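Heads up, one of the protein chains got dropped from this complex, but the rest are sitting where they should.
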Amino acid sequence: MQRWWHAVWPASTLIAAIVLAWEVYARFSGVKPTTLPSPSRVVEQLISNAPALADNALPTIIATASGFALSVTSAFVFSILVDFVRPLRRALFPVFIISQTLPLVAIAPLVVLWFGFGLLPKILLIALVTFFPMMVSLVQGYDSTDKDMEWLLRSMGAGRRKVFLLARLPSAIPYFFTGLRISITYAVVGAIFAEYSGAAKGLGIYMLSAKNNFRPDLVLAAVFCSAFITLVLFGMTVVLERVSTPWVRREGEAQ
Amino acid sequence: MQRWWHAVWPASTLIAAIVLAWEVYARFSGVKPTTLPSPSRVVEQLISNAPALADNALPTIIATASGFALSVTSAFVFSILVDFVRPLRRALFPVFIISQTLPLVAIAPLVVLWFGFGLLPKILLIALVTFFPMMVSLVQGYDSTDKDMEWLLRSMGAGRRKVFLLARLPSAIPYFFTGLRISITYAVVGAIFAEYSGAAKGLGIYMLSAKNNFRPDLVLAAVFCSAFITLVLFGMTVVLERVSTPWVRREGEAQ
Amino acid sequence: MSAETKRLALRGVGKQFGDLNVLGDVSIDVAPGEFVSILGPSGAGKSTIFQILTGGTKADTGVIAFDGSELADASDKFALMPQKDALMPWRRIVDNATLGLEVQGLSRKTAREKVAPLFEEFGLAGFEQHYPHQLSGGMRQRVALLRTVIQQRQMLLLDEPFGALDALTRTAMQQWLERMWGQHNWTALLITHDVREAVFLSDRIYVLSARPARVTHEIRVPLARPRRVADLASPEATRIEAELLEALLGT
Amino acid sequence: MSAETKRLALRGVGKQFGDLNVLGDVSIDVAPGEFVSILGPSGAGKSTIFQILTGGTKADTGVIAFDGSELADASDKFALMPQKDALMPWRRIVDNATLGLEVQGLSRKTAREKVAPLFEEFGLAGFEQHYPHQLSGGMRQRVALLRTVIQQRQMLLLDEPFGALDALTRTAMQQWLERMWGQHNWTALLITHDVREAVFLSDRIYVLSARPARVTHEIRVPLARPRRVADLASPEATRIEAELLEALLGT
Partner (left out) sequence: QNQAVTVALDWTPNTNHVGLYVARDQGFYKDAGLDVEILPYSDTAAGTLVSNGLAAFGVAGVGFYSQHAAGADLKAVYAVVQHETGRLVYNANRTDITSPKDLDGKTYGGFGSAWESALISSIIKADGGQGNIETVTLGTSAYEALANGSVDFTLEIVTWEGVKARLVGEKQGAFKYSDYGVPEQHTTLLVSSDEYLANNADTAKAFLAATQKGYAWAADHPEEAADLLIAANPDALTDRELVQASLKELVDGHYLRSEDGVIGRIDPAKNEGIGKYLFENGILKDGNGAALTAVPDFSTYASNDYLPN
């Protein structure tokens, strides 16, 4: 309990201070609430618009989850492919790198044009932003495999497939989770982005119409929701990592 | 020459194949050029609109460079601060993490609203997206310092400042470059984003008005420019890394 | 000893990696039940010999015979123990020990039943369900050896099994291995940098030159078994040691 | 030898890290010009002793005297050589060697002039402008020792200087250090796991128990200097070695 507080107080204090400063500035500097709403106003609006926000958060969460699932699945498939067929790696990686330099803001409307208003363009855009970090992590993970371990398996008579399953794949697990943690942050942001360019519903649409209606307080309330979703998803990956890698010694654990 | 070709052919072939497939599809599938322009058309427009593109690329490059400079500078300052004052680290890191979960697309218009259409909001937005990866890399770098090296320096009579300058800072250099490579990709995208939300000129604005004027070919030409800028900047960081870390043994080098 | 009675016989084995001439001309014999060591400078190509034996790479020249007949490409004659322990951190100790059996296609259950009785003997009883990181260096090395011998191959290839241990733990492990040797009927080829280790454990020692590796000396160690650390102080042992050191360090 | 003539004297030094009782009650002496070794199991607290001497941490109990007077907090009496070589990969060999001088405030130029003549002696001539990764393990260790002695402190603290080297290179480095010892008038305290290393190099050896560490044995090594590897085969040496091994590995 005490140690927990010890870990948490500096950030809590800082966040409280930032919110307080913002509140004071928003109230007493004479800035218009349509320019900079006070945090108390944002919270108030967050509560009174909770049903609408929840209603719009749902499609965003669905898009995020589906897009992310696609991204992780295809990263797995491609990483395995690339691991077994080396020239493919030299072929695909530059293309993936280039794909990361495309400004989403320009690509999103085109993707919506090509694939319509449904789930598909959202899934594709989320996959575009999250696929590459996942892929890189997995490939790095395979490459991190101990050479002696592979040699050992081969000496035991294991073929390429067995070496992959017994050594390379498990070696990649910690890297996989690193990639997961990075990607999940981008996933929500990517979903909102896709919605911005065309959707019937979602946090992105909610933000867009709040913005267009001069309601920065609602924009910030929706931003708060999206940050919250991201943090929850992030927390879930951390928990998932802990339960699925019991062999990793972590700091602060008794030996 | 031969080895160079060996490294380059798989990606070149794949890219050529993609472009060719796109060209064929755009020409013969009956899709409208206003929906999906052919690559040859994009290149043609890229050439004939080169002066306008160059004109708009300049402000984007300036914003990117300034924002990135601010980001790197403040990442340095904060990382040093956080290295010397430990509770500050526990205070600042959660705040920075939260800052990464904010959807840029919603934040950008607000930042533009607060800071106008000048360079400032662009610099701030670029810093927002690039600061954190830089900061994390630097702090990881300091922490990677060999404990024995620090002990050695202390035994020689070095104070905290000397230990930092002689051991922790140089240890962080490879990490710094990793952060630089990640951030530079986000920087251009961030700049275009910021422009999208309000600017007089820039690739973002060019894309926006090309889109509004129904010219996806010009949008793609501008996307091409921005990807090109990103790749050039990326290449520059790689070169910078090579010349400034002569002690790092790299693959394929003679021992 | 004629070639027919030899378990393993390398004759004029040579190997080049690109421009790097690693093995010059290596000839090595091992009789059944014999413990043979290879001593040589770092980078000489010692591990490369094991790579060739286990099918990790192919020799450019020379012949290799096993029990009198030429060695097949993917052979199942050898059980390897690599330089680092190469334990899989994500597998519990028992599953690390059974790895070789699993690769051979045994079910997990059968494999576990087969290793279970050996944990006591290897000083690992009670640690079956631990993860490798929870064990000390010496214990990890014992797991690695258990994983090697359980495969019941005809010959053990030990590549610097104790190279990563500190000097004290290493001495303890050498004593332990010597005890185990007495109880089992193993045939082993050991790679080491450590002159004393070679003397303490081996029946015969080959000394390799630096790259391209050739056998420069072949030395018999006629100490009686079981051996104790104190035996290393015998005139016989110290003479061999001095001889080996001179062979390795030059003048 | 009275306390006054001793260079270093630890009396009843104890240290706890949180709940971990590392040093129980350690008393160690070193006379000027003497080479003293500390042998002890892994994790016993050997490096902790050096930490205390160099001001990296504070002892909980006990007194430490240097040349008869109490040791100051941040002392400039010791030159440390840590367990790994701790060379800075971004500094050229010459700049690694001068590190201690630079910390003392000497200009780069003066510092370089001071080390220059020693490269020959340390077998590093011609490598001044190389980076550490371009050197072999043995050479790196020599650079680390050069960096240590160039500080001209009154005493050397060597924390397993050769622990990371392979057995052969280690033997070569021990011989080299013994030669250097004969030519310079150093006082040294060496931590090691390696019984032979201790016997070969030391005038006196302390054996520590496992945590919490206490001195269990203090053994004199009356071999004449300069010593050669062959001297280790002398009855005197083998007796000491056996004694030490027994002390360390127990019954």
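Couple of notes before you dig in:
Letters are used for the chains, namely A, B, C and D, taken in the order the chains are written, and counting of residues starts over at 1 for each.
The rule is simple: a residue touches a chain if its C-beta (ideal position, glycine included) is under 8 Å from a C-beta of that chain, and two chains touch if they have at least 3 such contacts.
The structure displayed is predicted, hence computed values, not measured ones.
Note that of B:T13, B:T35, B:S144 or B:S244, the residue touching the chain absent from this view is B:T35. Considering the full assembly, A:A52 is the residue among A:A52, A:I80 or A:V248 that touches the omitted chain. Per the touch definition above, the residue from B:S74, B:S99, B:Q140 or B:S209 contacting the chain not shown is B:S209.
When the omitted chain is restored, the residue from A:V72, A:I205 or A:A227 that touches it is A:I205. The missing chain lies against chain A, touching residues 32, 34-35, 49, 52, 108-109, 112-113, 116-117, 195-201, 205-206, 208-215, 218. Panel shows chain B; residues 32-35, 45, 48-49, 109, 112-113, 116-117, 197-200, 205, 208-209, 211-215, 218 of it touch the chain omitted from the view.
Here is the rule we use: only the chains that are shown with their structure count from here on.
With centres defined as mean CA coordinates, chain D is found 33 Å away from chain C. Between the Cα centres of chain A and chain B there is a gap of 18 Å.
If touching chains are joined by edges, the resulting network of the protein chains shown is one closed cycle, each chain touching exactly two neighbours. Under the touch rule stated earlier, the contacting chain pairs are A-B, A-C, B-D, C-D.
Those residues of chain A that touch chain B in the shared complex are 7, 10-11, 13-15, 18, 35-36, 87-95, 98, 100-107, 109-110, 113-114, 185, 188-189, 192-193, 196, 204, 207, 211, 216, 219-220, 222-223, 226-227, 230-231, 234. Chain contact summary for the complex, chain B toward chain D: residues 146, 148-149, 151-158, 162, 166-167, 170, 173, 245-249, 255. Taken together, the chain C residues at the contact with chain D in this complex read 41-42, 137, 163, 166-169, 171-172, 175, 192-197, 229-230, 232-233, 235, 238-239, 241-242, 245, 248-249.
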